[in-house]
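Every protein chain but one is kept in place in this view of the complex.
Let's turn to chain A:
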Amino acid sequence: MCRFLIFKGKQPIRLSHLLTRPAHSIINQSFDSRLRLDRRRPMNGDGFGVAYYPLDDELSEDGPCLFKAITPAWNNQNLSTLAEKTKSDLVFAHVRASTYGVLSETNCHPFTYHSLCFMHNGGISNFKGIKRILLNHIKDEYLNFIQGSTDSECAFALFLDTLDKLGYDPKKQDGDFGNVPLRKAMLQTIDYIRNWTKEANKNEVHVEPSLLNFAVTDGSTVIVSRYITSKTDEAASLHFSCGSSFVETSPGEYRVERLDRNQDVIMVASEPLTFERGDWTAVPTNSILTIKKQTILLHPIIDEYYQEDPLYLRSSTLAESKGLMGSIPLAKAVEKNVPPLEREGRTRPPTAVAHIA
């Protein structure tokens, strides 16, 4: 039941506005996650991590600042202080509920490599079955980069190796790889995992799909995937929101103000931070979201798991059972006569469902 949050702004934001203050911030989500179907492990208590890119030119050299701890995020006094006194225009934050790997700081997301920063929400299916293939595939320098024991870190190593083999040096200090190479490397990484697990699961009767919500940035471009190796199941939840500013309307309650087409504030999160349903839009399953400068781009990932029919309803049971499905919290006033919207979590009227079936 991991959660992640990405912020990218034209202007820097105080981290507390993202992490600690909002009633539905990921820290608060970690103990009061609105979707509590995962009864076994109701809390995202297995550590957290925040990576932010400093504003100062001197400090921004060679990647972000990284702060990780294995204590539950809501109990960390250092985090509260730090968040209150730090500003950044590009933030990656993650709270973890371990699915693979022990509780240790090296297993906490985000992971960084020079200018690059990476995190994952979900899990690679049958990772034990492909771990050796993956490790054999990558160059030594990325193999040696792995310190922890998670599938996510291996996926990052694979991403670095892929970027390297595409002809870009991941050690590049100032990042700035451009959105096309990063997206390409992300797609290729997903492709490897998809093919290897498919091969490894060949003889299995019942296989769970991989849930691959990856996020990577080089300090300027952000690439986030929402992906599942299934044609019928829903991927782990992922929403985005953008607008001109992120404002606190009353203590703990925030809104994304949208005045015009400017995307001065962009947030991508497993679970929305505000109580306004209109503020958030779901990233379509099996697609890649790119933040290029301050613009959001959306690209489909077209393979055997892609659904052509835009109205096809994927089943969210799997993602929910893993605690990977967040929904949009609602504000007090609900409009009475608006038709059903999937993003609100409301079901479709039976007639409408019937015509799809």
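Remarks
In the analysis below, contacts are C-beta pairs under 8 Å (C-beta built on N, C-alpha and C of every residue); 3 or more make two chains touch, one makes a residue touch a chain; residues count from 1.
Please note the rule applied: contacts and distances are computed from a predicted model.
For the chain that is left out, the UniProt protein name among "RING-type domain-containing protein", "NADH-ubiquinone oxidoreductase", "YBR281C" or "Histidine-phosphotransfer domain-containing protein" is "YBR281C". Only one of A:Ser149, A:Gln188 or A:Thr281 touches the chain withheld from this view, namely A:Thr281. Within the complete assembly, residues 31-32, 34-37, 42, 255, 258-263, 276-278, 281-282, 284, 293, 295-300, 309-311, 325, 327-349, 351-352, 356 of chain A touch the chain that is not shown.
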